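Take a look at the following structure, please.
A protein chain is absent from this complex, but the other protein chains hold their places.
And then chain A:
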Amino acid sequence: MKVAVVTAGLGVPSSSRMLADVLSDAVKGELSLSGSDVTVDVLELRDYAVDIAHHLVSGFAPPALAAAIRSVTDADALIVVSPVFSGSYSGLFKSFFDVIDNTALEGMPVLLGATGGSARHALVLDHAMRPLFSYLRARVAPTAVYAAPQDWGAGADDEPALAQRSRRAARELAGMLDGRPPARPSHQIEPSAPFEDLLARIQAPTS
């Protein structure tokens, strides 16, 4: 089972990367319960920032970014984490998904995560990230995990600790996989229908 982890944190170390690690450990733990052999590939988008910009203007991916995109589109499940910038996911995070073909993530099980300077940004998960992955026709786990600064310490009193929330989200993702990789559409260039069929499909308006 191949899990790709995409994190758009900019600092080193970054709290988005920390959350990504918590989530991928939880997912690895859940998947190994079902006996799956799990490989995790972590992609820090800061490493591809210039390549992503070049792809936006030139229309094709430089080799390193092309490999990163393949790693994401070939994965069996995806964990994505963005910091909150100006009330939404970061521009780098969005740009990465903008340069991926918009059908390439159809059916992909995805676990959403976000980090921010205050717990008050938590709705970014459901107001920004979830719609983005709905548009891409990915399958998003019901629980998404937001980490505010206090989550790295004692945690807020009125909600379960980060580790607990992460485990619940990981269980949901693992449940979507159910021990085997999901059936996902192929993204090779598929042959066309035969010419006679292409022609027959064109229906003249009935007059």
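Everything that follows uses one rule, which is that a contact is a pair of C-beta atoms (placed from the backbone, for glycine too) under 8 Å apart; a residue touches a chain by one contact, two chains touch by 3 or more; residues count from 1.
One rule holds for everything that comes next: contacts and distances are computed from a predicted model.
Chain not shown in the complex: UniProt lists it as "LLM class flavin-dependent oxidoreductase", one of "Putative DNA modification/repair radical SAM protein", "Amino acid ABC transporter substrate-binding protein", "sn-glycerol-3-phosphate transport system permease protein UgpA" or "LLM class flavin-dependent oxidoreductase". Annotation: of A:P13, A:G35, A:P63 or A:G153, A:P63 touches the absent chain (contact as defined above). From the set A:K2, A:H54 or A:R130, the residue in touch with the chain omitted from the display is A:H54, counting the whole complex. The chain not displayed touches chain A at residues 53-54, 57-60, 62-63, 66, 188-195, 198-199, 201-205.
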